[in-house]
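Remarks on the structure that follows.
Excluded from the complex is one protein chain; the other protein chains are retained at their positions.
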Amino acid sequence: MLIRLGYDIEFSLPNPVAVVALLNVHPSRVPDLREPDELRVEPSLAIQNYLDHFGNRCARFLAPQGKIRLYNSTLIEDSGVPDPIQSDARQLAVEELPSDVLVYLINSRYCEVDRLSNVATDLFGSTQPGWSRVRTITDWVYNKVEFGYHHARATRTALDVYTERVGVCRDFQHLAITFCRCMNIPARYATGYLGDIGVPVSPSPMDFSAWFEVYLDGRWWTMDARHNTPRIGRVLMATGRDAADVAITTSFGRADLTRFSVVTDEVKSATV
Amino acid sequence: MLIRLGYDIEFSLPNPVAVVALLNVHPSRVPDLREPDELRVEPSLAIQNYLDHFGNRCARFLAPQGKIRLYNSTLIEDSGVPDPIQSDARQLAVEELPSDVLVYLINSRYCEVDRLSNVATDLFGSTQPGWSRVRTITDWVYNKVEFGYHHARATRTALDVYTERVGVCRDFQHLAITFCRCMNIPARYATGYLGDIGVPVSPSPMDFSAWFEVYLDGRWWTMDARHNTPRIGRVLMATGRDAADVAITTSFGRADLTRFSVVTDEVKSATV
Amino acid sequence: MLIRLGYDIEFSLPNPVAVVALLNVHPSRVPDLREPDELRVEPSLAIQNYLDHFGNRCARFLAPQGKIRLYNSTLIEDSGVPDPIQSDARQLAVEELPSDVLVYLINSRYCEVDRLSNVATDLFGSTQPGWSRVRTITDWVYNKVEFGYHHARATRTALDVYTERVGVCRDFQHLAITFCRCMNIPARYATGYLGDIGVPVSPSPMDFSAWFEVYLDGRWWTMDARHNTPRIGRVLMATGRDAADVAITTSFGRADLTRFSVVTDEVKSATV
Partner (left out) sequence: MLIRLGYDIEFSLPNPVAVVALLNVHPSRVPDLREPDELRVEPSLAIQNYLDHFGNRCARFLAPQGKIRLYNSTLIEDSGVPDPIQSDARQLAVEELPSDVLVYLINSRYCEVDRLSNVATDLFGSTQPGWSRVRTITDWVYNKVEFGYHHARATRTALDVYTERVGVCRDFQHLAITFCRCMNIPARYATGYLGDIGVPVSPSPMDFSAWFEVYLDGRWWTMDARHNTPRIGRVLMATGRDAADVAITTSFGRADLTRFSVVTDEVKSATV
């Protein structure tokens, strides 16, 4: 399956401002690209690319005062296979985990493991470890939290999601990630493209999406507490401890968003 | 100058539990060691050493049920020079910073840049960028926050410190770090040994200490909002985004602390 | 001056639910009424009227499942005089305050005097007590907080307003009230009608409004950190410690708002 990916984002800047953008597909998906995947900027600018601590492809630049447009269009090949299900995936004991995975067990900005640990034990302490426990957590979040774009709030933490029970996709994932970590299951935040391939009804405009990954049985698995059903066509852009690590764009100064559109569409071969 | 370092820590464990310990001196200080620096554990255990994301030396092991003792004693050579002062150290624009330093500008668990950004602008927005701004921030925290061991609370964030104005050393550093980041100055949390060398009065039992580092003029500088005066004999153990990254010990299950003593003493050569 | 007042509010109720409504003008304004001021409800219901702790006129009833409409229209005479200014109004020492005013000095749900006390001392500790201090507080809030209906959030406290610097009218008043209390100036929350009489530009649909009152020189004075200018035509409905005490309607169960309109218009005598 081929998927056309792209975005067209514009900011208005009252002053020059340094920007970091995570707008490329993840290194793990680079082999699948069928067209170049380069961030284009108008006006033209010097862009520095680098990998961050988590292995994500980042671009940084100094944006001048005025309008700045970030855009791109690329083509990627996708397996077309839904998120895998492995019901017997085993929860490793902490001492069995690779050392670089341990960081995904502890507190981060929006995932207060310390404050939700008792709650998680109440809710999930008697569930079966491993895949089944993750499923129970994801079901719980999906069923208890109400989605709504008007609920978006940049400072909402997992504890806030737990008490307010409303949010956008990042909020669902933050709560599920925190519960997993409380139960000693490594969990990390993921952002990327997620279209409506295979989805009967597609009510909302296309957007980047967030999901999460858990480490079971020696590898990472895709989970999504917002949709809670295996999906086709996820294209990973970045992973991190939570949304603080992988903001699509971070502006170190004021930047007013004036346009935002995302494309992620299956492309029939004849029309590429 | 030679400094004798050591610790003797004991936990009581109702169940076996995985532990991560950051009890070694930092790789940057290994060349100064005059004796081996190895975590010793009783009962004897298999210990796995590794470097974390931030370059800290970590040790992990599975502690059995019962008592476990972590201890060590080593000897290190120190310059005996107080923390440097460089009043004209320049604040780099964000676009001039190395990419691996950017992570020290953003939100972390105990440093809510998003929630304190407006406050920091009110308080420090009109100060001179660079060393002087960091000094003003550090003075502010030192003067406004009251130290007290009885004020210790594991979940206290920088915003809590700002409103409560009490805390232990980690709280002072978290608030100062957050204010620096809000002003686009990279700041990171540091833990290590800090004895009373050169200090006229030494009121408290020896303990590990926390301080912080800021990135100015192309390098990291030691700052300490708790003591707010240059000190002799800091021995760095670990750096990270905040205390969540560099806990001395992290137990993935219940562990009750039953003994805790730290030694950090200048040693006259004859007595080594 | 005559002012036509009214509202037309509709809820959809999945189940019968008890409701308390504070939709009458305040007892202090009853002598000014030129038409009856009775809450009308469709379908017709038994309504019980009472005065709460704070002296507000309340109506309570059991609303049946389905649609319920609350509406009224009345006429009130108003002085047409703007909110008074008394620049030399004196701040009474706490020991001079009437006992029933003391409650307006302490913590309430959305006004965390305990958490903002240090901040208030930093910001306002060196200002002149009395009217001038209240003006400085009100100016500060007005200048620092950005108004926007899309910023509405029911759980936002004064501390949240202080950190986020955005909100709707209740948020402005909560922060100003809290700062006043921190400085030992009694302050209470007020709700009522506020039209656009005497206002050159009137950008928003009519709505109920919130303001606040401070106790200086032996009486209560009207203040408004949202508009920060004397206004004509306020018609008080209720006062309390904060918005928790004087919600326009409180439903003890689910109630979905389906219509909400408010009228408050000057009426030329000929057209009454």
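Chains: A, B and C, in written order; residue numbering restarts at 1 for each.
Just so it is clear, contacts are C-beta pairs under 8 Å (C-beta built on N, C-alpha and C of every residue); 3 or more make two chains touch, one makes a residue touch a chain.
Nothing here was measured: the structure is a model prediction, and the numbers come from that model.
Considering the whole complex, the residue from A:1, A:33, A:75 or A:119 that touches the absent chain is A:119.
Within the whole complex, the absent chain has one touching residue among C:5, C:25, C:39 or C:58, and that is C:58.
Within the whole complex, the absent chain has one touching residue among B:37, B:78, B:164 or B:224, and that is B:164. With the whole complex as reference, residues 150, 153, 155, 164 of chain B touch the missing chain. Mapped onto chain A, contacts with the missing chain fall at residues 115-116, 118-119, 122, 144, 159, 162-165.
Residue positions on chain C in contact with the hidden chain: 18, 20, 48, 50, 52-53, 58, 60-62, 93-95, 99-100, 102-103, 105-109, 112, 114-115, 154-155, 184, 244-245, 250, 252-253, in rising order.
Keep in mind that, in the parts below, only the chains that are shown with their structure count from here on.
Comparing the CA-atom centres of all chains against that of chain C, the greatest distance is found for B.
Taken over every residue number at the interface, the positions common to chain A and chain B amount to over half, indicating a same-residue contact. Here the CA centre of chain B is 48 Å from the CA centre of chain C. Among the residues of chain C, those touching two or more other chains are numbered 164.
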